[in-house]
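Structure first, then comments.
This part shows chain A:
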Amino acid sequence: MTEMLLVLIIVLAVFSLISRDLIHSVIALSAISLLSALIFTLHWAFDVAITEAAVGAGVTTIIFVWALKHTSRKDI
Partner candidate 1 sequence: MIRYILLGILFIIGMYALIFHRSVIKKVIALGIVNTSVVLLFIISGSSIGDAPAFTGEQGARMVDPMVQALMLTAIVIGVCITSFSLALIVHLWGRFETFDIDTIEKRGDDES
Partner candidate 2 sequence: MNLESIAFIFLMAPLLASGFLLLAKTVHHHERLSFVIYYLSTISGFLISLFFTILVLTKVNQRGPVSFYIGAHHSEVAISYTFSLDGLIIFFVALFISFTSWAYNDRKKTKQIEFSIILMIQLFSIGATLFTRDLFNLFVALEIMGITSYVLIAFSSKVRSSVASLYYLLSSSAAMIFFLLGTYLIYRLTGSLNYHQIRETLKGTAMSPATVFAASSIIVAILMRSALFPLHFWLPNAHAMAMHPVSAILSGILIKIPLIALTPFVQLFDFSQSIGTVIKILGALSAFFAVIFAFCQSDIKKLLAYHSISQMGYITAAWGYAMELSLATEAGRILYTASILHIIFHALFKSTLFLSCGTIIDVTAQRNVYKNRNAARILISADRKHLLTIIAFFLSALSITAIPFFNGYYSKNLITSSFHHQWIYTILFITGVFTTASFLKLSAIFFRPGPVENTQTIRKEKVPVLSYVLLIAALTVTAVYHSPIITGLLSSVFSSQSDIHLEFYESEIWMKSVTTIIIGTILYISIRSRTISHLMHLTETVEVNLQSMLISVILSVTGLGIYLLVRGVILI
């Protein structure tokens, strides 16, 4: 199970790094956060999972979206 999720994370990471549309990248990044929160729960790390979900998927995404809103969605 962990391996499968990790493969998924790697795929998402590659996608978020090569995507031209930055909003897609950011959504992939927050999906990575959510999947890693899932891995944390599988490994009995509930505190870390809550933090990752709240901070990694929540606050980071808000800040990224804010930054894109004031710059541009298109990469380079």
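Keep in mind that, in the parts below, a residue touches a chain if its C-beta (ideal position, glycine included) is under 8 Å from a C-beta of that chain, and two chains touch if they have at least 3 such contacts; residues count from 1.
How were these picked? Simply put, all candidates are chains of the complex that A comes from, given by their letters.
No experiment lies behind these values; they were computed from the predicted model shown.
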Statement: Touching partner of chain A in this complex, from 1 or 2: number 1
Statement: Per the touch rule above, chain A residues touching candidate 1 in the complex are 2-3, 6-7, 9-10, 13-14, 16-17, 22, 25-26, 29, 32-33, 36, 39-40, 43-48, 51-52, 55-56, 59-60, 63-64, 66-68, 70-72, 75-76
